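For this depiction, one protein chain was excluded, whereas all remaining protein chains were kept in their positions.
We call the chains A and B, going by the order they appear; numbering starts again at 1 in every chain.
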Amino acid sequence: MADPIVSLRKIGKSFPGVRALSDVSFDIANGELHAICGENGAGKSTLMKILSGVICDYDGELHVSGQKVQFQGTRDAEAASISIIHQELNLVEQLSVAANIFLGRELRNSIGLRSDAAMESAAKKILVELETDIDPRALAGSLRVGDQQLVEIAKALSLNSQILIMDEPTSALTESEVARLYRVIAKLRQRGATILYISHKMDEVFQLSNRITVLRDGCFILTENTSDTNANEITKWMVGREIESLDLGGRSAPGDVLLEVKNLSMAWPGHARGYRLKDVSFHLRRGEVLGIAGLMGAGRTELMECLFGAAEHTVQGTLLLDGKPYSPNHPKEACNAGIGLVTEDRKRLGIFPAMNVKQNISICSLDSTLLAGLLSSKLEQEASSSMVGNLQVKTASLESAITSLSGGNQQKCIVGRWLLTQPKILLLDDPTRGVDVGAKSELYRLINKLCQDGLGVIVTSSELPELLTLSDRILVLSEGRLTAEFRREDATQEKIMRAATQ
Amino acid sequence: MNQRSGFLAKLGIRPNEIALILAIVAIIGITLGADANRSYWFQWETNSIEIGRQTALLGIFALGAMMVIVSGGIDLSSGSMIAFSGTVIACSMIYLQYGPLGSLLFPVVVDSAGKSIATDMAHAGLFVQSLVVIVSIAMGLTSGFFVGTLHAWLITSIRLPPFVATLSTLVGLRSMARILCEYTTSTYQNSKKAQVNIDHPFFTWLRDSKHVYLWVAVFFVLAALTWVILSRTVLGRHIYALGGNEQAAKLSGIRTDRLKWFAYVFGAMTASLASVFYLANEGVCAPVNQGRGHELNAIAAAVVGGCSLQGGIGTVTGTFLGALFLRIVIDSVSKIIKSGADIWEGLIVGIVVVLAVTFSQLQQLRGSGRRLFPGALGVCAIITLSLFAALIAMSTWGEKQAAMTMIGVFVVLFVYGFTEKQKARG
Partner (left out) sequence: MHSLSTHFRVPGRWLSGMLLLATLTFAGCSEKKEDSTVGNAANASSNAKRRIVFVVNTDDPFWDACREGLKEGERHFKLADSGLSASMEVPDGSIKGQIDRLRQLASQSDLAGVALSAISADNPSIAEELENFQKKGIKVITVDGDLLRTKYRANRKYYIGTDNETAGEILGKAAAGILASRNKTAGGYAQFAGYTDNDNARSRMDGFKRGVGTAFIEKDRISDETDRTRAQENVRNALSNHPDLVALVGIWAYNAPAIARTVESAGVKKNMTVVTFDAQEAAIQEMEKGNIDAMLVQNPFDMGFQAVRLLSAMVLNNDSVEKEMFPNTGTDADIYTTGLRLVVPNSGSPLKAEDFDAKVVEFMKLDDFKKWLTKYNLKSS
């Protein structure tokens, strides 16, 4: 093999409480299309951020064109001819296409004033090269997602980047836009560009790439020539994660049907796909844990929001709760109907940072702490402290600031908040995100116990072993559609991953 | 300090409120020392009455401002709301007296000489007088309810940012008040007037300094009510939750839109209540400039009292003390600087607000390791502060001293900034 254009040597990176990457070493050959595959949380994004200079402090060494580099920012990476096209596009929507392409490197005229005309003509040249008729004077925000992505690519081209990182570039594109993207990629490769292509869509990876590298749990697994392998093998490598051994003990047989969902759909205006969820149907029984698997953007959170009356867009379909029609328009109605939601993003959507532990626990069930219409601090104290006791929340006192607690204990407070409302169904959206390992198994036991008490639980997770440990049944979502359902006995990570990447 | 704050904390008084109390005591002490007349000692009664009057006047709608701020919003319109509600009250009184109902309430009577005379407000019976004033004030409060509703609708349904929604009513309401005033006076009194004198005996009675206790009592009762709402009801807790994290509040099954409705209605209605006292205080309904700019005083009182403009943080006690503190500072400035105090007033209130808010966050600022004077911005800020110090020194002290002050302040701050920089490096 020719000299590698990029070499990674023992790259490692830790975030507080998480080891995102450890000892990753592999090479990228000049002019190849190198696909990088892995589950959510495998470390792909962190690695790309290191390569593109977004993350500057890491362990190990990075070599570009044979020289050791240590980027101090994205500009250094750009100078080394590396550009990244983010999954969530990075355009300033209020500026024109040309202004975005040259943002931070604006062209000037002879007397030092910004020259829009020069930038527009330069932008036009690049855009024509990309077979598109995007007007360089149009506002970036007025473009379709696919066109915005081309603008990002144009930006990379205007930098004359030799190495392009594409982070799940097709996730928001229509089929014709995907085809156009493929043509653009082919053209870039003719010019000798090296492309790092991140995707979990097997068909894409196998159609485009020369070689595939698989990451799992922050570790390098292997690099294979695409021609020497197949989709099944790669999927297996992606999910070959150790299952934490945790015996949750026996569970009694599930009871009656609590919740029935028929043909649930949710619109997604302004997006190529047109829907967030399409024709999702399932049921949940009393005393059952229903797991929902799916990759980022598959619609897990949206499904939870629909069930909780917090959907942003129009919802269609039928919901039956205890056999009665149920169509919540506001979370309050869901609460009254006996449903609780532990949200995915605890910091943004869960805790009240200005309130203490006691107040964070009692916020949903204040009606039961009233004496003569006024809050009784004694009753509130009793309710909160019962939850702190039952759930074994580690806190200095009930009056401690909620932000002084660890992630796992904050999560227990939020679960306790909902348990105080005595719900029939508890929705847990990725409940162990950002929670350390010890606290995770405590949460698993807690969920198991709740089920034994007759609650119905729906849980999503970005970690498959977690779902396999917890769930009685597992549903798999892919791009808003229900693609598979497994009983726990039948489910394996490979099967789930295959259904999720369909 | 330690033990005492523990004890006061049990009473529900926060340390920043203790600081405010101390600051108030300190200012009274300093004023006693610096005021050659010792007015606070020899005329304590007059002075307490005036400070009480002014504090009530500001505090009543500062409580409303606080409610809105705690809920995570802002109400810029309260000054105009005072003018609008005052105009509604004044126009209601004109309507009741001169409108179609006037002949019922104020019949033309024949006096002993056989001459027909129209009864006026002063000679109407107590029943009619009370009826007029009660109905009119009720109209004023109702107008507050509707304006608050408008705010809540603009913010929750039209999705305007609170700043924009209340900015539009800040200008719009005052204009509307003037239109209403001109319409009512020209229709029912046959002469278009830009302001209406309030000669109703109730307002004259209320204005009397002997009755200022009532102003203070209304303020206290409202403060107590607000305290109960915020500290002892589900509604209050939900308002803190809404201000602290709106998304989380909604996903906890809280009807955030209804809460905002309550907060903005509360804000506007306290301004309506304040307008009753504004009418009494000034003896006139002047939609052009009544309460103009006073919304900022109310917001300042809330902020000095510990409210966070990000929402979710703020107490009734704090706002109460904030309003009292601001009024005492203003009064003290006039006591110490005998003539031309008002040119200093704004400067001193501005400094006090910045200090009060900055130093409640200083710990955070230091904890984050941020520098007070970073880079070129820091150098320019040091120069700005030195120039301001010199300007103040020049007008109070003399030009030579001003130059020395400027150099002194510059050197001190520059040395501070330099050590800060060294520390940040090391």
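The working rule: contacts are C-beta pairs under 8 Å (C-beta built on N, C-alpha and C of every residue); 3 or more make two chains touch, one makes a residue touch a chain.
What you see is a predicted model; the values in this text were computed from it and never measured.
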item	value
Touching residue (missing chain; options A:397, A:422, A:452 or A:492)	A:397
Residue of B:179, B:351 or B:377 touching the missing chain in the full complex	B:351
Residue in contact with the excluded chain [from B:138, B:179 or B:194]	B:194
Option touching the unshown chain, where B:36, B:110, B:158 or B:376 are the choices	B:36
Where the unshown chain meets subunit B, residue by residue	1-2, 5-6, 9-10, 14-16, 18-20, 22-23, 26-27, 30, 33-34, 36-39, 42-43, 46-47, 50, 53-54, 193-195, 197-199, 204, 207-209, 278, 281-284, 286, 288-290, 292, 329, 331, 333-342, 344, 348, 351-352, 355-356, 359-363, 392-393, 396-397
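The working rule: only the chains that are shown with their structure count from here on.
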item	value
Distance between the centres, which are taken as Cα means, of subunit B and subunit A, whole angstrom	47
Subunit B - residues contacting subunit A, complex	228, 231-234, 236-238, 240-241, 243-245, 247-255, 308, 312-313
Complex contact set, residues of subunit A against subunit B	308, 310, 330-332, 334-336, 341, 343, 348-355, 359, 363-364, 366-367, 370, 373-375, 417, 421
